[in-house]
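On to subunit A.
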Amino acid sequence: MSNTSTKFIQSSLGKKLLMGLTGLFLISFLIVHCLLNSFIFLNDGGILFNEGAQFMANNPIIRIMEIVLFFGLIAHALQALVLTLQNNKARPVKYTVKDGKANSKWYSRSMGILGSLLLLFLVVHLSHFWIDTKAAQFDGTIAEHNTYLEMIEVFHNPINVAVYLLGILALAYHLLHGFPSAFQTMGWNHPKYNGLIKKTGTLFSIIVPLIFAAMPVAIFLGWIK
Partner candidate 1 sequence: MSKLDSKIPEGALEQKWENYKSSVALVNPANKRSLEVIVVGSGLAGSSAASSLAEMGYKVKVFCFQDSPRRAHSIAAQGGINAAKNYQNDGDSTYRLFYDTIKGGDYRSREANVYRLASVSSNIIDQCVASGVPLAREYGGMLSNRSFGGTQVQRTFYAAGQTGQQLLLGAYSGLLRQVGLGNVEMCARHEMLDVVNIDGKCRGIIARDLITGKLERHFGHAVLLCSGGYGNVFYLSTNAMGSNVTAAWKAHKRGAFFGNPCFTQIHPTCIPVSGEHQSKLTLMSESLRNDGRIWVPKKHGDTRKANEITEEERDYYLERRYPAFGNLVPRDVASRAAKERCDAGFGVGASKMAVYLDFKAAIARYGHTQAVKLGVHNPSADELKEFGKQVVEEKYGNLFAMYEQITGENPYELPMRIYPAVHYTMGGLWVDYNLMTTVPGLYALGEANFSDHGANRLGASALMQGLADGYFVIPYTIGAYLSKEISVKAISTDHEAFVAAEKNAQEIIDKLFAIKGTKSVDYFHKRLGKIMWDKCGMARSEKGLKEAIAEIRALRDEFWKDVRVPGTANDFNPELEKAGRVADFIELGELMCIDALNRTESCGGHFREESQTEEGEALRKDDEFAYVAAWENNGNHTYELHKEELKFEAIKIAQRSYK
Partner candidate 2 sequence: MSGHMNLTLKIWRQKSDKEKGKLVTYPVQNISPDMSFLEMFDVLNEQLITKGDEPIAFDHDCREGICGMCSMYINGRPHGPKRGVTTCQLHMRSFKDGDTIVVEPWRAAAFPVIKDLTVDRSAFDRVIAKGGFISVNTGNAQDANNIPIPKTDADAAFEAAACIGCGACVATCKNSSAMLFVSAKVSQLALLPQGRVEATARVKNMVAQMDEEGFGNCSNTGACEVECPKGISLENIALMNREFFVANIK
């Protein structure tokens, strides 16, 4: 049995399944993240938003999920690295002329680059918000920690806003391919539902990043105080 499952995980299709599953898991996290952050649009001086942040920081299930999420992200990224290396090896001599746009979308062909950008963005993002929060958790000051104020401060800096917008753009394109791709990998391809999956994917890839993008923009422009 263990031999079979090792074989499964090591097979090309097994690795792909892992990509798809972790991808879908990360997507589900995005939904939660997006919903909670949307509290800032209430423009209530961050009361509800901070309550949400506190809840997330204190709830044990969330804390466990945070670890799972972290491993999911690592698995997604590492697996992508392994697959990319393998894929490069599968074509040792490159084409002189390759007309990729004739048969596929640029973002479908650029998931590695988009993903790497996202990873870089994530480092910036975590250094802005997560590390402080973690520190607060450990030194017991979490109750006084005001993530909302932190956000207002970060997004008053135009460079930060630009970095975030770029990061979110990368996310949008990453999702535009990743969302339907995950379904295909899971084997959920049926002419009857393909249109639905594709449309949902496209809407998701536009709406979620738009909501995220609205946050730094709104703060920068002073709509949210």
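A word on the picks: all candidates are chains of the complex that A comes from, given by their letters.
Convention: a contact is a pair of C-beta atoms (placed from the backbone, for glycine too) under 8 Å apart; a residue touches a chain by one contact, two chains touch by 3 or more; residues count from 1.
Everything quoted here is computed from the prediction, not taken from an experiment.
Note on subunit A: across the options 1 or 2, its touching candidate in this complex is 2.
Residues 4-5, 7-8, 11-17, 83, 86-87, 89-100, 102-105, 108-109, 111, 177, 180-181, 184-191 of subunit A are the ones that touch candidate 2 when the two sit in their complex.
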